[in-house]
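Here the complex is missing a single protein chain, while all its other protein chains stay put.
So that you can tell them apart, the chains are marked A, B and C in the order they are listed, and the count of residues begins at 1 in each.
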Amino acid sequence: MAALFRGYRNFYKRSNRHVELTLVSCRSMASKTPVGFIGLGNMGTPMARNLLKHGYPVIATDVFPESFKELQDSGAQILDCPAEVADKADRIITMLPSSPNVIEVYTGPSGILKKVKKGTLLIDSSTINPAVSKEMAVAAEKMGAVFMDAPVSGGVGAASLAKLTFMVGGVEEEFNAAQELLTCMGANVVYCGQVGSGQAAKICNNMLLGIGMIGTAETMNLGIRLGLDPKLLAKILNMSSGQCWSSDKYNPVPGVMEGVPSANNYQGGFGTTLMAKDLGFAQDSATSTLTPIPLGSLAHQIYRAMCTCGYANKDFSSVFQFLREEGV
Amino acid sequence: MAALFRGYRNFYKRSNRHVELTLVSCRSMASKTPVGFIGLGNMGTPMARNLLKHGYPVIATDVFPESFKELQDSGAQILDCPAEVADKADRIITMLPSSPNVIEVYTGPSGILKKVKKGTLLIDSSTINPAVSKEMAVAAEKMGAVFMDAPVSGGVGAASLAKLTFMVGGVEEEFNAAQELLTCMGANVVYCGQVGSGQAAKICNNMLLGIGMIGTAETMNLGIRLGLDPKLLAKILNMSSGQCWSSDKYNPVPGVMEGVPSANNYQGGFGTTLMAKDLGFAQDSATSTLTPIPLGSLAHQIYRAMCTCGYANKDFSSVFQFLREEGV
Amino acid sequence: MAALFRGYRNFYKRSNRHVELTLVSCRSMASKTPVGFIGLGNMGTPMARNLLKHGYPVIATDVFPESFKELQDSGAQILDCPAEVADKADRIITMLPSSPNVIEVYTGPSGILKKVKKGTLLIDSSTINPAVSKEMAVAAEKMGAVFMDAPVSGGVGAASLAKLTFMVGGVEEEFNAAQELLTCMGANVVYCGQVGSGQAAKICNNMLLGIGMIGTAETMNLGIRLGLDPKLLAKILNMSSGQCWSSDKYNPVPGVMEGVPSANNYQGGFGTTLMAKDLGFAQDSATSTLTPIPLGSLAHQIYRAMCTCGYANKDFSSVFQFLREEGV
Partner (left out) sequence: MAALFRGYRNFYKRSNRHVELTLVSCRSMASKTPVGFIGLGNMGTPMARNLLKHGYPVIATDVFPESFKELQDSGAQILDCPAEVADKADRIITMLPSSPNVIEVYTGPSGILKKVKKGTLLIDSSTINPAVSKEMAVAAEKMGAVFMDAPVSGGVGAASLAKLTFMVGGVEEEFNAAQELLTCMGANVVYCGQVGSGQAAKICNNMLLGIGMIGTAETMNLGIRLGLDPKLLAKILNMSSGQCWSSDKYNPVPGVMEGVPSANNYQGGFGTTLMAKDLGFAQDSATSTLTPIPLGSLAHQIYRAMCTCGYANKDFSSVFQFLREEGV
């Protein structure tokens, strides 16, 4: 009822350009109608499973048949292609590795938009270029559907435990509808603004993370060279103005913390290639908005150079090892 | 008594090279004998006043007579030069602006070491090159005195409220003696290792701080350009892996936080020149230890370039303004 | 005749996918048929005038009517829009400020491709993203036309004196045809490879130029601070391994050379904004090809930061002034 009311309010406030919002808001939010899920990789599978756990029927697909099995066993219905999913569900979540995949899944020959129904809510949790998110939103709007970007912070572990953070961009009127589903999969769901804002927030966070990690690695290395004990130095930084997430929660120096990639030869975690990819988006966004990002650019280049020196698949905190003379 | 025992233990453990430690440890720690204080600037004056508050007689000096007045009114005795202070006190704290001042105050013609008594405890809270701290320690040891470096984290406010953090380097046996005095002036007193370690820890902290601040400024600026609300972006970063002290406690974007320099046109706080100076120490230390510090170097260069563009005396968080197109 | 023969050879060698090349090569290269010219700015006008001087009738257009006058007086025929030019000429040169202008002029509603004739040779001398050049080539090929990119090195002076360097990308068989026209406007015409290669070469050159200029400015400034005479230092660099075009031909220090922007308060020359734009293309290309360009990135950021500090419209060699403490 609240949703209906909201729909009417929008009707009056925003004139007939958005008249279809009334319809959109008629999507049932109370009963658990099927939810589409496209992209059943390391992240997508546990995310979709958390929807099932909350009682939502899931209709899914993926280009790789071997990705189906696990979710099928958990009770999901598997279809052939995104278009068929769109034919059966009016709420669809996508979780894909890169911009071209997103473009294909939405606008390709058997893509979502081929059969999408008016009023369908499309939530893309992939991390992609914000410009692509905006293009998808325009394409969806032409079909009467609503596209929101909702990239995540947190890895496979957080996905399994439903502890992801979702950064959501799109029309504010639809945020509640998105939140209903996203809270099944994450601990935090933050509304960031218009379409693309979720990606923007994700990019910003990861740029500062990427800078902070290299800064922490340099600082720890310098301190060790100057004779300081690494654990003591980490303690001092963390009680002072040098503190950051990388020094505090994910220290890159082996022996300082347990349960982080540096304690496990930099395996697992967030690969250097992925960090380089995200900083590439930051770089693109900065170039196109004429924004100077000197440290962000240099961090991007350092992760890029690491990829040339054998660190591509190690956790990005291996920059500590990359910078140590004795390291390699 | 414990102190005496500690002295004997050292005697046996470390052989006669450190036999004078027995004497050193005979310095009374119970009764409040006078404490020397040299360097009565913005930081030194409130620090010395806190010693007075704790009941220690203070014997002080400074090269600028106008610096005396305030502390004299608070009850300190003012002498002509460091040598005279050393003649009257067997515990001396120095708080000076730069390496040459420290060299002059310790080894100059009317410096401390001209009249220092055997067993005197010398604590230098200046932020200087760790190499100079080590030289001073050697010179002090020749006269039978003990030198410790104890630079501070925290500004004038923290000095007044006795909330400084001291990072202490020097012989471990003397740490308790130093701690007795330093706890009157600070909230945290951390033992970092041999002489110079305090400076090393300070340099490391400030390098990571300097990097984190520019990283935060770039990130906030990029986010704003991409359409994000600054307060919202700060909130997202601070709940995610981008979090750092600069984003969380000292945000450089006007309007995001109260009570920080960015809320006051970047006045007060920690001047860009001072940050550039500290990063110069980091650079020197990295060069001499062959340690790569790519982001630290670039941060140094950015603060240095800011000094050429009119930001020398603004708080270092004004890097946000420096990087904004509309800023200047 | 050679051209015809070349056409046949291609016909056999490359199969019917390129059968239209036979037609293309039938464009008369001996008689001086009209040449289209679109974009009559500071560069385009003198370029088009040089075509007139060589006896080519010129049919031109520009969005700004005030740009017409000068060329019209020199004997060019002015038409309303690019489509009309394409209707009248089978060789067209475009010289436009940015990628969106190029896209509009070629593919817009009254763009060249609306009325382009089969076999028309399209030469774009704008400096744009190589990816856009490739898109234009694909679009032109669909209409049976041939697109080549031919960005220039050299400024307004070189354009007037027909001393430009053209870096040409496109099918090799058409290079002679392009060269016939380009030699009227430039001293060097270099074939670089497939479409987009001209832009790639231009971007590479300007990236190294941008790095060399900042490097020269830093080096000269450091030497001056160390007590060296600037003219003497320039002389030493130029006879040693530090030599580069910026130290040798375009020294950024006032008083070292005559006839360069540093001798004229950094007026004229190549604006900082334009250098920042070109380095943005370098950055984009590097990001998309996963190429590390640490100095190129930092140079980009420095020119970008200069734009925030009042140097946007000065010659890019003003980076010397930006880096000097006394400079501002």
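As a working rule, a contact is a pair of C-beta atoms (placed from the backbone, for glycine too) under 8 Å apart; a residue touches a chain by one contact, two chains touch by 3 or more.
All values derive from a computational prediction rather than experimental measurement.
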Field: Options C:Thr94, C:Thr127 or C:Ser153, residue touching the unrepresented chain
entry: C:Ser153
Candidate in contact with the missing chain, chosen from C:Ile103, C:Leu228 or C:Ala263: C:Leu228
Message: Using the document's definition of touch, tell me which of C:Ile214, C:Val253, C:Ala276 or C:Cys307 contacts the absent chain.
response: C:Ile214
Statement: Residue list for subunit A contacting the dropped chain reads 298, 305, 307-310, 322-325, 327-328
Task: Extract the touching residues of subunit C with respect to the undisplayed chain.
output: 130, 153, 165, 167, 188, 190, 192-194, 196-197, 200-201, 203-209, 211-212, 214-216, 218-223, 225-229, 232-233, 235-237, 239-247, 249-250, 282, 285-286, 289-296, 298-299, 302, 323, 325
Touch list for subunit B against the chain that is not drawn: 276, 280, 283-284, 287-288, 290-294, 297-298, 300-302, 304-305, 307-308
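We adopt the following convention: only the chains that are shown with their structure count from here on.
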Task: Call it same or different for subunit A and subunit C: same when shared residue numbers make up over half of all numbers used at their interface.
output: same
- prompt: Distance from the CA centroid of subunit A to that of subunit C, rounded to the nearest Å?
  reply: 40
Field: Residues of subunit B touching at least two other chains
entry: 298, 323, 325
